[in-house]
Every structure is written in C-alpha cells, then in structure tokens.
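My structure is below; once you've seen it, I'll send some questions.
Just one protein chain is left out here, and the rest sit where they should.
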Amino acid sequence: MLSDEIKSEIQCGLNSCPTDRCAILEALQTVQRSHGWISDEQLREVAEFLNLTVEEVDGVATFYNRIYRRPVGRHIILVCDSVSCWIMGFENILDYIRKRLGIDFGETTHDGRFTLLPIQCLGACEQAPAIMIDGQLYGYLDRDKIEAILRSYE
Amino acid sequence: MATIFIDNIPYQVQDGQNLLSACLSLGFNIPYFCWHPAMHAVGACRMCAVKQFRDENDTRGSIVMSCMTPATDGTRISIEDDDVREFRAGVIEFLMINHPHDCPVCDEGGECHLQDMTVMSGHVYRRYRFKKRTYLNQNLGPFINHEMNRCIQCYRCVRFYRDYCGGRDFNVFGAHERIYFGRCADGTLENEFSGNLVEVCPTGVFTDKTLRKHYTRKWDLQTAPSVCPHCGLGCNTIVGERYGSVRRILNRYNHEVNGYFLCDRGRFGYEFVNGSNRVLQPIIRDSSNNSKNSNQPVQETEVLEHLAKIWRSSKGIIGLGSPRATLEANFSLRSLVGPENFYLGMSEPESKMISRIIQVLRSGPVHSPSLREVELCDAVLILGEDVTNSAPRLALSLRQSVRQKSMEIADRLKIPRWADAAVRQAVQSKKGPLFILSPFATKLDDIATETLRIDPNDIARFGFQVAHEINHEAPEVADLQPNLKELAIRIAAALKQASMPLVVSGTGSGTLSVINAAANVAWALSDKGEKAGLFYTVPECNSLGLGLMGGGSLRECFEKVNSDSVDTLVILENDLYRRAPAEMVESILRKCKHTIVIDHLFSKTIQKAEVVFPCGTFAETTGSFVNSEGRVQRLYRAMPETGEILESHNWILEIIKTVKPDATDHLLNIDSICESITREFSIFKPLLELAPSSQFRAIGQKIPRQSHRFSGRTSMSANISVHEPKPPDDSESPLSFSMEGYPGIPPSSLIQRFWAPGWNSGQSVNKFQSEINGPLLGGDPGKRLIEPSTGNKWNYFSDIPEANGHRDKEWLALPKFHIFGSEELSRFGASISERAPKPYVGISSQDADLLDKKEGEKVSLVIDNVLLNLPAHIINSLPRGVIALPVGISNLDGIELPAWARIVENSNG
Partner (left out) sequence: MERPLTKHITIGGGPLNLSEYEKVGGYEACRKSLRTLTPDNILQLVKDSNLRGRGGAGFPTGLKWCSMPSLQNSPRPRYLIADADEMEPGAFKDRILMEGNPHQLIEGLIISAYSVDTEIGYIFIRSEYTLAAKRIKKAIEEAYEKGYLGFNILGSGFNFELRLHVSSGRYICGEGTALANSIEGNRAVPRHKVPRQTESGLWGMPTLLNNVETLCNIPHIINNGAVWFKNLSKCKDGGTKIFGVSGKVKKPGAWELPMGTTIREILEEHAGGMLDGLKFRGTLPGGASTDFLVEQHLDVPMDYDSVQKAGSRFGTGTMIVLDDHTCPVGMVHNLESFFARESCGWCTPCREGLPWTAKILKAIEEGKGEPGDIEILEFHIRALGPGRTFCALAPGAMEPLRSALKFFREDFDTHIRDKRCPWR
C-alpha cells in the first residue's frame, strides 16, 4: 500500500501538472525514493492513483533506466562506462568491484547491500574514472580509493 | 492538383497529401510499414524512403521518407535511385536481423506484408552473424495469438489500439532494441476492435487465434465477399472456407461503410457456422408424439411431400419473416404465403421502432450518414444508445469524429492531417463535442464532453427539449428540471455551431419516443439550415430491409393465430423465444397444427416444429441485406452446397414448386426474385444494379473463389474418389467454386480477396482503390435506398412522453446490450461465448444498499409475471430505481424491455 505520505507527495506533484500523465515519472520517483524500486503492486497503485492503466504507467516506467522495476540493494553503485571513463580504465575499477562484491552489472549482492549498474556518462569526465553511489559522485578512482569507498558503505 | 516528377516523369496528384499515398495511388510500389492509410504517417520504420531533389539541376538529392513528405507542385523524387534502393534494402536487412524466419510455421505466411516488402525491397543475403533477440509471449485471450519474436517494431499495433481505438490495456514497453508490445501481464485484450491487430500488424505477431484452431493458408481458402450478419451496420467481410467449414473472417474494404476495420464480434462471431448445433438435415417430427426421439431426419423429397400434405389440409397459412434473413428469402416467403399473410418476425415494439425509423428517414429532410460520413461529423449527440455494444463499428467511427473539431488546431499550425504524431501532439486530448445520454456508463464516455444518466423516457424528454432549444418550432417540454434545461441549451448550442452535427439513436433503448426525439433534434438542426446527420442503429443485419418490405408484427401474427383462421406457421430464420415471452410463444405454437421452420441452428422454436428445413448461414447464402444507413448490400456464399443444406430462399422456391406447381409469379432464382422485388417495391429498384447478375462474366469467365495457388484439389476428396470431382455449380452468382476464372480485379461487389502481384497481404487493397483511402475502383459496392426527402411536408413529433418517475417497490428494467453475448448467432461461437457475461441483474449501488445486496448475491424479480432469479451486478452508473438486464443472455430471452419489475424478497437470503 502506498503510504498517505507518498500519496500526498504525488498529489502535490500532480497539482502542478496539466495532465495526469505528466505526474507518472515524479510519482514513480517518489515511490522509489522510499522503497528503492517499483513492484508490480506499487505500479498498480500508482496507476490507480493517477487514473491511468498499469500499461500506461509501465510503458513509461520501462523506458527509463533510472526507474527500477526489479528489486535493488540498499546502495546502488552506478559505474560510468562511457568513453572518457573507458579511456581512463574504468574496466579495472569495474573488475575490482565485481570481484570484491561477487556481482555483475544488473545484480545485487546476496546480503542485499549493493546493486551494480552501468550508467551513461556521469558528466564527470575530467575526474574519470568515476562512479556514483546513492547520488554521491566519486571521481579520480583507483583500486585503493574504490576499496575505501566500498568499505564506507558497509 | 499538383504536378510531381517521379524519376523525371510528370504526374498529376492531389495536392497536399503525402508522397507515399500519392505514389501508391499512382500505382507505384513503395514499401512501407508504419504508415497505414487510416492511421497515417509517423515516420518510424524508415522503409518508405525516396530521394528528393530540390530542382531539375539537383543531381545529388537527399533521402526523405515519402510518408512524411508532402506532394506539392514541382516536387521531384526518385524511387529507383541506387542510393535509396540500397537504403530500403538496408532497412529490411535491419528488420530481418532479429526476425525468426519462421515463415513455414507462421500463420501470417503467404499473406505477410513483411514477406512482400522484403521481396519488394530486394534484400536477399543475410550478413548478420550474431544472436537474435527473443521474447516471451502473452496469452491475450480467445481472439488474438501473440508471437513477439516476429515483431518488427513498426508501432502500428499500439497506435491502432491506443490512438485509434482508445484502448488502454495495451502498450509499448522498454527501450532501444528491446521494445515489447503487449500488456503488463497475460490477460484478455479488452478493446472491442482488438481483432484488427491481425490485419494491422504487418507480420505474424498478432494472428487470429480462432483461425489457428483450423488453420489454412490464405491461398487455400475459398473466399467470397460477404456482409457481417451480427448487427445492423452491414460491415463488408470476406469469408474464408475450406473443407466445408468457415475458417476466418477478414475485413473487406468498403470506403463508405467499414473502411479498414471490423469489430471483434464481426471478425470472430463466425464460429457458430461450424458449431455442433447446426441443423444438417430436414426433419419431420411426428406431431402426435412429442418425445425427443421423434426427430426424424428425412430426405428432401420426403419432406417436400409432407409439406404438400400439410398445405392441402391447412385452413390458413402464415409466414413469419426474419430481420436476419436476406431480402430474397423474406420476399420468397412473402410470395409463398401471400402478402396479406406475411408478418415481420419482429416483436411489437421492435417493428414499431423500425417502421418509425423508416418513416423518419424517408419523409424527413435529414440524411442518414454512412460510417465514413460519421467520421467527418464534428459534434455528436447520442440519445439512449450504448453504441459499442449495439452497433460496435459505429463506436470506432465516433472515436474519429470527436477528433474533427480539434483538427482545426492542426490546420492552424499548418500541420498536414496525415502527419499523425504531430497532429496528436498539437491537439493533445482536446476533443470536439460529444454528448451521451444513456441510462448507464458506455464505452464512449471517456471521449464524451458530457454524459447524463437518465432512463429512456427522460432521454426522450430531454431530446425533445434539445430540439426545442435549437428551433422553437419544435415542441417544448414544459416541466423539465432547470439544470437539465441548461444542459439542453448547451447541447443545442454546440450542435448548432458544428458544421456537420450528428444525432445518434436507435432501437437500443427499446423506446419509440427516443427515436422521435432524435428525429426532432436532427430536423430542428436541418430546419435551421444546418447539414445535420441522423444515425439510427437497428438490431439486426436486415432489420431495415424487412421493415421496408413491410408486414404485421409478431403480436398481430399471434392475434391472427388466436382468431382460429390459421393453423399453419412457416417461420423463416427466427427463434420466436427471443422475440416474445416464452409462455406466449408456447401457446401460439400449441395452437397451430403445423409449424414449419427454416433455420440453421437448433433453437427452442425448432424443438417445437413439425417440419424443419436446414438452411445456410450467411456463409452459405447469396442474397442482400439492408443496413441501418439504408444501404442494400449483396453477400455471396463462400461455401458450396453441402449435404441437404439449401439457402432459405431456395428452400422456399422448392416449396413453391411443390405446393403451387402452377403459380404464375415465377420465382426461379435470385435474379428473378430480385426482379420481382423491384416490380413490387419501387424503393428496392437499386437492387438490380447492386451487383452484376448471375449471368455476368468477366471476359467470358467467372470470378474464381479459389486463388490461383489453391492446393490439393485433386486430393481433397481422395478418400471418396481419386478422380477430381467437377467443381460445385453456382448458378446464382458470377462467382465460381474453382480456381479457374478471371484473374484480374473484379467489379467491386465481387471482390473475393485482396491480392495483387507482389502484394499477398491485405495491404494489397491499395491496388483496388481508385486512390489511397478512397472508393474502390468502379465505386464502392452497395446502394443507398433511402435519401432524405426535400419537398415533403413533415411535422415535428409532439407526443412527449411522461417522465417515468419512481414507483414504490418497482424498478424500471432496461435492456443492456453486450457486444459479446447479446447477438443471437455469434454467441454460439466458442471464443465469443468465452467473452459473454453470465446472466445478471444490474442494480445501482444505492439500490443495492437499499436491498442489502452485494455483488453476486441472488435477486428475485418478477417481470410480466415471469420470475427471474439472478445474481446482482452492481453498476455504479445506473440511476436509482432502474435495473439493467443483459439482452439475449440465455434465460433472459423474450422479455420485452423496458418494463416494470417487482423485486421480491428472497426468503432463503
């Protein structure tokens, strides 16, 4: 069940929207902020709340890479895999994280702590290679730094 | 007109259309996928590329999408340029990267637009060497099969389902190369037009699940032009037959009527033809012994002899016609029994409504628009009709009419109307005026400007007032509530402002005064000089034809029987139990010494008949229907005569030969029947020009029902004889049951399949049209019988009904139609019956509270002394004091609605 708090937040966004549709993404973001991802059940409730069908909401939700329709861990590691980071060797960083956490892109650690995802160029090319964890940007990475960063989320 | 240059040759084309339709109209072949003549252009597939040049000095040119580029004077393009040919082949190559190449096991194979376009574009060799992507499929219900791997992402399905039909339980999901078309999860597609996906999808993603159960390739089907028998709109269809059963129904393009689309009842309702409850042989039932086992299948000669005996001994014979039988069958029956003994097989209220509709259309000044014309109307008032359920295809047209007014926004921005995405983006959800007055929510409410839930008498009263507000010469409703009066003023204003206002009403509410009120509104508009349209829906495929022929109602027939002057009843394609209360039917049938029924399904009436003649269904019948517009249309049998099944009119002709061997009015075959009809009724004159006579030959040849690739004709009956049998005769039409015959495009009324060299799918229709989206070559089939009278004097109806008001302890029971289930024949098909509702009584939520009933709890009610025990179905939109009963659902047959019902308390809770 969507909490009243979430509902009122969605309603708030809805008020500045000329159509129900245009509240979809904000509503999904709102739910995602507190639940981490969008379950089928939540999708249905959001659709109901916005007078839309599940197909209408999911058609939008599945287009965007930052709406998660599958469970994610408590911390989301976004690894920039775009060109500047590639030149600067992000693959080393990625390999390290993969081995360290035992997960690949799209997977979540068994303890539900981390989910690993690729991300479009983070706009931090001058700090390449860069990653983002829960909205916090980390640049100029090397293996030592990444180890320290991962540890700080444990 | 504009002159455009195609590979340096000038052509005259209609100004402003897009290059793709211009080129196709000119007969050029340009491949395309995402463009659809009715849904227009969005530029997604990039298949229709041509090279455009700035002027005659430009030799480099640039590649443009022909569907997205206007054809204006001086436009220069090349279709054949090497560059653009390479690109088009490339697009197909891209589309084939992931295509499963499963043509041998794909239902679309042989009529696949993707196959055609692949050949047309010249892509031959596969260079892609990586893995294909794959998807999971969904169960989309009884009508549609889903095979996503075949998808080429042209987005047609989602545009059709959502944008064109307003369906909301289907969408496109995902992004980049992983795009999915379907639902969120398995489940039946709700939209009533989902079946068109079969034809809209250019490949085999969405295919006909009913066809799949007895699959046959397109080229192996024996096909004939037909008319849908499942409602009064008369959509044109193509019936496909093989091995004695109907395999599927396809849309048959008719610019004026159904265009490119059918409803799901029309497409999937055919299964009753192959059903197990068909009457296959003549039956004589021993009248002294009423037990079931006395059903005696007999030979044709025997039954005719028996009939002659009845005839000789009978003291009076009555013929009961049928609104679902052809004009020819009805007329033959009328000739057999004599006009004075011919009765319409319609209930009293129904025959009154039909004759009123005819009177209004014939004597009034207002035009009854075709479905195409409906799409052009820019303001609509619906009085008492749940269109989606009673005349489904009309609902789809109305969905397009509400877009008319808002198109002005696009026009102002100079967006060509064919630029579909740009138009929809500019217009957003703005819609033209549509007002719906009905007792309960309808499927069109989502596009309505305003809806009002009132009972039929109030609808009529309100309609009268709208007419008065348009033109004060129309009578006023004195005691209307002020808020309703205001709404009437608003509606009147909206209709008056429109350039083509439309009033929709019909027999669905079962109330004559609603029909009168609709006439008043349309007349008031026309009196004010507006070009108004008036669309009446009628219940059955030939209701209007039968009405035009005329005859007494069922009640009058019963009276005659009761007067003891008659003891024999000949019933044509009619189940009286659907037309009148069971008790009454039974007493009449008991009273008659002889009941003779000509029909194709075992009905309750047949159970009581002494003699039964097995007749053909629409798929085994040649004849004519008159649709609700007043358009007479010809259908042809798709199946050869099998066993002892004859067309109704042929049975009757046999009977005439037997019982009146020396009759002077020689009815010999369909041609002579038609001549006799026109001799007797001048209104049916166009019947003679409706279609070529049975003697017609195209360059000396018949039109073949079988394709030139028809296979197996030497082996089809090898179990009986190894010699190839002579093809069955068809003396009644210019069509033959063979593959030999005229190979070209036949006259439009005889188009038995859409096929052209290089175009094996239904998209080949473009080769049969005089221009894209325009009439068929030589004009669309069908002839309008009724045109508005210009000189006639007509008077506004003034018999304004009283409000029904509320009665203590009584509820007003109203009919509620269901697209799946209410229609007599289609409900016997497996897939339609899967979608039909179970019997119920619909009650408003307030009444449910009052009665303390929850959804599904039994309610007992008495209507016309009949006790019904039905589960409650709470319909929030119903007004208080009104209940709804599903029409035509099993044990609710024959109850005349509206009627007052008493709800009796359930003793057992």
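Labels for the chains are A and B, by order of writing; each one numbers its residues from 1.
One rule holds in what follows: a residue touches a chain if its C-beta (ideal position, glycine included) is under 8 Å from a C-beta of that chain, and two chains touch if they have at least 3 such contacts.
Everything numeric here is computed off the predicted structure, so don't read it as measured data.
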Candidate in contact with the missing chain, chosen from A:S8, A:S34 or A:Q120: A:Q120
Residue touching the undisplayed chain, where the options are B:V91, B:V303, B:M639 or B:I843: B:V91
Absent-chain contact - pick from B:L280, B:L413, B:L668 or B:L867: B:L413
In chain A, positions touching the absent partner: 16-25, 28-29, 59-60, 63-67, 78, 81-84, 86-88, 119-128, 132, 135-137
Chain B residues that touch the omitted chain in the full complex: 42-47, 49, 62-64, 68, 86-87, 90-91, 94-95, 97-98, 127-130, 152-153, 155, 172, 174-179, 409, 413-415, 419, 421-422, 425-428
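The criterion applied here is as follows: only the chains that are shown with their structure count from here on.
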Complex contact set, residues of chain A against chain B: 19, 40, 43, 52-56, 58-59, 62-65
Residues of chain B touching chain A in the complex: 168-175, 180, 183-185, 428-429
